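Here is the structure we will look at, set down as structure tokens.
Note that one protein chain of the assembly has been removed; the remaining protein chains are unaltered in position.
For clarity, chains are labelled A and B in written order, and residue numbers in each chain start from 1.
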Amino acid sequence: MEKKIYIGAGYYPEHWPRERWPKDIAMMKEAGIKVLRLAELSWSFLEPRDGEFDFSWLDDFIELASKEGLQFILGTPFEASPPWVRHQHPEVVRTDRFGRIHGERGMHCKNNKALIFYIDRLVNKMATHYANNDAVIGWQIDNELRNVECYCQDCREGFVKWLQERYGTLDKLNETWGTKFWSQVYNSWEEVTPPSADQLTISISQKLDFTRFGSDSTVEHISRQVDIIKKHAPHQFVTHNMLGWYERLNSYDVADKLDFIGWDCYPSVDGDNHIETLLHDHYRSAKHKGHWVLEQKNGYFNYSDYNLANEPGLVRLWSYQDIARGADGILYYRWRSNRYSNEQNPNGLLRHDGSPRRPYYEVQQMTKELAKFEDELATTTVEAPVAIFYDFDQMWAFDAHKQYRNFDHRGHILTYYRALTKMGVTADLVNPTTDLSKYKVVIAPSMAMVSDEIYENIKSYVENGGSLIIGARSGMKDWANVTIEEPWPGKLAELAGLIIDEFEVLPDRYANSIFYNGKEYPVKVWLDMLETNTAESLATYKQKFYAGRTAVAKNQYGNGTVYYVGVMGSDEFASDFLTDIVNELGIPNGTLPKGIFVSSRVNENVRYTFYININREPTAVTVQENGFDVIKEKNVSGEVIIDGLDVLIVKS
Amino acid sequence: MEKKIYIGAGYYPEHWPRERWPKDIAMMKEAGIKVLRLAELSWSFLEPRDGEFDFSWLDDFIELASKEGLQFILGTPFEASPPWVRHQHPEVVRTDRFGRIHGERGMHCKNNKALIFYIDRLVNKMATHYANNDAVIGWQIDNELRNVECYCQDCREGFVKWLQERYGTLDKLNETWGTKFWSQVYNSWEEVTPPSADQLTISISQKLDFTRFGSDSTVEHISRQVDIIKKHAPHQFVTHNMLGWYERLNSYDVADKLDFIGWDCYPSVDGDNHIETLLHDHYRSAKHKGHWVLEQKNGYFNYSDYNLANEPGLVRLWSYQDIARGADGILYYRWRSNRYSNEQNPNGLLRHDGSPRRPYYEVQQMTKELAKFEDELATTTVEAPVAIFYDFDQMWAFDAHKQYRNFDHRGHILTYYRALTKMGVTADLVNPTTDLSKYKVVIAPSMAMVSDEIYENIKSYVENGGSLIIGARSGMKDWANVTIEEPWPGKLAELAGLIIDEFEVLPDRYANSIFYNGKEYPVKVWLDMLETNTAESLATYKQKFYAGRTAVAKNQYGNGTVYYVGVMGSDEFASDFLTDIVNELGIPNGTLPKGIFVSSRVNENVRYTFYININREPTAVTVQENGFDVIKEKNVSGEVIIDGLDVLIVKS
Partner (left out) sequence: MEKKIYIGAGYYPEHWPRERWPKDIAMMKEAGIKVLRLAELSWSFLEPRDGEFDFSWLDDFIELASKEGLQFILGTPFEASPPWVRHQHPEVVRTDRFGRIHGERGMHCKNNKALIFYIDRLVNKMATHYANNDAVIGWQIDNELRNVECYCQDCREGFVKWLQERYGTLDKLNETWGTKFWSQVYNSWEEVTPPSADQLTISISQKLDFTRFGSDSTVEHISRQVDIIKKHAPHQFVTHNMLGWYERLNSYDVADKLDFIGWDCYPSVDGDNHIETLLHDHYRSAKHKGHWVLEQKNGYFNYSDYNLANEPGLVRLWSYQDIARGADGILYYRWRSNRYSNEQNPNGLLRHDGSPRRPYYEVQQMTKELAKFEDELATTTVEAPVAIFYDFDQMWAFDAHKQYRNFDHRGHILTYYRALTKMGVTADLVNPTTDLSKYKVVIAPSMAMVSDEIYENIKSYVENGGSLIIGARSGMKDWANVTIEEPWPGKLAELAGLIIDEFEVLPDRYANSIFYNGKEYPVKVWLDMLETNTAESLATYKQKFYAGRTAVAKNQYGNGTVYYVGVMGSDEFASDFLTDIVNELGIPNGTLPKGIFVSSRVNENVRYTFYININREPTAVTVQENGFDVIKEKNVSGEVIIDGLDVLIVKS
């Protein structure tokens, strides 16, 4: 696969008259569009009737467009099943927890035997057919997959089998879930069920495992298709377009099956862009290699309560942000605006009537700019000195039992992430079991459950000199979402050099405050009262009966350092505290103006630093090294003014 | 049918001891009550057991009361089926989208074959029995009919049949709905379903058609009963009492089956009365003839979160408002307050204990006043120089896919309506396919879908010199709720002399503003950015990247004028803008004090102008022509003070 920055779009030739195809292809070329994603929602056209396949329309289009140099990613079209499938097998649609067949976009049961038969057969046909088509460079497996909670008979049986494989014996299951609580001890595997609505009570351990099973079922759905494709076409890549901040599907497991991972990026016009950069940082870290944006919003989002017009420059800016954070490919969604059903907003580079919308010209401008340096840029990757744990089991456990309404795990991660972004420090959002040795700092916000594997990983990281920051509400549970029998924070107690004596969880109307380095910070939500052992107290509470007790502590362990931050809710504290640590460790940083994002792509020879200005006004940044502005093609250093919604890319 | 203003009440003789009947009849006479609606909820009494009919109690009451000069409207009693019906046929109750039989007041399946059998049989019996009873002047078909969404087998089959009649072939259906989107192409009619919850995805075109089918099924339910009654009693009128602002049932189709249309009027004590006048203006326009108020609230509404006591004068004021807007009949709901179940608030002219409540005396006062001029008044009708489109297909399309949370079609209509009311200009709320030639101005707020029939109607109206105002979000879709393939506003582009280049939809927290005639107006919600062609720009945007672009434009077309108003959300702009147009066209108008409603009933000889003061304080109005105050029986002209909650009726 050629090293370059792939720019493309999603296209539906089956939606438009054939007479229009040549015009579309010509316009794509003019805009610098070189890759098309096809067929990911086209089951009705690829297999109009059970066992009757028709690839001719797709062949015709590919033939026509490949002559003009376009390349193709084919979707396996399983997000939308045709009516004939459901007419024969209504149960391919998810059965909800009340036992009702209950549809919604993409809500197919992933364990349904009939559906599996159809999927395997069609993937086989497609892979055989396109394996030797040089213009087809890869495959997208299904579309924006979700962890579909299905309670059908196939899923019930699948879940029990999954539990048998995980736990071996029923005794072990009873023991692990704690079924002694409320007399829910199982006597036989036949009594074990998913957490359906007809059960008297539902254990949160059972809920957690059912989420794991659902994620695994989806990964297996991908894996089966990948195996078929790779059998026929090992040279074509496989990928998947993950939903944005969607926490129900384990992206590490998905990435593991793919050549690279992709996601669909739909920023808000009036958003502050942190969620998008965080997701880039996560998906890049999911496989520790360049990712793709398989759908980049260029127009109106169809599922919003409102739609602000994209201001001029915004689509180009989003695109550079994608690349700045590690994306090696960007496909706009979609080429031409759709006319039907729920997606009738202007969401294409072209209007519904086939004429170009403003973003068309922005993409054209960007592809021309990129042409000057994309070959070298494509050989670089993003490197980050800091890792933040982004742990699906943890998130699922909080979903299964959040306990407190205003505990916001996502917000807690964002508090640390924003602090780093503000100082220009890039972070990877990683699996806690990943190799941590390359990171100078590792942040673990609310690691309530600690597995042996995670514990060994962080222990060895710290022993070898790493700096670990543990957030409040950590170390309380085992991997089954059950409270440990030891004093909190359990396994982490020795690392952190303290125990958690008590905690309290405040509603929004209350706060406490802490003293840190002589300054007072309000703290909220979850407050751990710490009893230090070998640790040193860094901050203490100011109010209530636990005034004077430790809120934040630091412990030397092996060659490393462990910080336990027993509080939440203060962006200012997170910022000041991380700045102190980052400075101590000599990680380059500097306070950036609001609205400026900085990140770098590097290889052994070159560094491309991206300065993205999401402000609507010109904003000054300081370029540290002498460098070369690759867009304006001139040398830059020191203070540089970047226009509103503009980008500065400095090569050094 | 005698020309007069019919004053009456809803009465349930079967609820009260026979010994009480004479007293009630005497009290009715004293209050000027002359018409009673009977039996509309009395199935249990008319047919106590399957096939056993008992009309004796009703005969007895009618005999007794008709001796005292009372006349009767009989209800066909199908809103409430007796338990024996449902015990034999539980499926007469609506099946919801999850497949559950799911009751609620009036929620009968209108396509259920068993129910149809019972209905036809009982209507036949009743019509035969009462056809020759002179005191029975007419019939009310069922009660406050709704478009019941039912997903039972009969409805599934009915829907497919309806689609077959509409589209002929499956290819045409696939084409029209755009089933190519998300691979929902139907291979056989057996695959076609209502939008039930077990479907994978639901097309908004399918939803729109299912609403149409539901409305048509309800109209058919009326039509079948009308045919039976008219066969036996062609001289007795048929009507129906529509729910107030209920948009799910096409009132034009209903009116078409009836001699005249009625509705149930339940104003809020602290409301501003615009919704009620708008509904009068609509129901009057549904058949372009005098309508009835078949239930006029006189007491407490039983389905409110609170109940303010009716202040003295309010029931009389509401009644005159009914007449002022074209009503030829008013029946109070109800004679005596109910004692049972969900309707136990004081909702009668009498208390639950049989003694008169205050409104009893207000009605008495009003019938005495009316006696002085009702004969002539009954020969007059309301005439309006302006029409506003009130289009059910449009409303259903927005229901099927509103797209944006704060888009409020009803609010958009009200903006124009309030502006006209404030200047004393009466509007008809009409079907866009109605004959428009008599209107000086036609307003089409948010006409997103444009059918060929509507297009031809408005085109011819404008060509012949009419003035048409088109509101924002118009001309985007075809009649199947599918985006057109041409530039927006499609068919309207030529009429309006412009195209819509872009639009944006703001959340409540944002606004833009426009300049019109040197004045700045904030605008909200939906903003079209217009590119004029033959049109002249009347107003431009002030803010954001599209500052200076056209927001409102005017185009000469044929002998007429088309205005395109690409903005929403400013009452002040609507008022100033309409005033300019109305003045230009020479339509009499003048700014009314807040709380004053003015409208006229006219015939070739006489004009009755009603001034209604919903303020609690005396308010001054200016009587333009010399006239005669028919209540106080004296001449009036110039400034007149109307008491709080009082009415001035000027004959001229």
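Definition applied: a residue touches a chain if its C-beta (ideal position, glycine included) is under 8 Å from a C-beta of that chain, and two chains touch if they have at least 3 such contacts.
For clarity, every value in this text was computed on a predicted model and none was experimentally measured.
From the set A:44, A:76, A:95 or A:203, the residue in touch with the chain omitted from the display is A:203, counting the whole complex.
In the complete complex, the hidden chain is touched by one of B:19, B:305, B:604 or B:617, namely B:305. Here one chain is not drawn; of A:135, A:275 or A:505, the residue touching it is A:505. For the chain left out of this panel, the touching residue among B:44, B:223, B:406 or B:433 is B:44.
Which of B:29, B:86 or B:230 touches the hidden chain is settled by the complete complex: it is B:86. Only one of A:88, A:464, A:483 or A:622 touches the chain withheld from this view, namely A:483. Residue-level contact of chain B with the missing chain is found at 14-15, 41-45, 48-49, 77, 79-84, 86-87, 90, 93, 100-105, 107-108, 302, 304-309, 311-312, 337-346, 351-355, 357-358.
For chain A, the residues touching the absent chain in the complete assembly are 98-99, 177-188, 190-192, 197-205, 401, 403-406, 476-477, 482-488, 502-507, 510, 544-546.
FYI, only the chains that are shown with their structure count from here on.
Separation between the centroids of chain A and chain B, computed from CA atoms only, is 50 Å.
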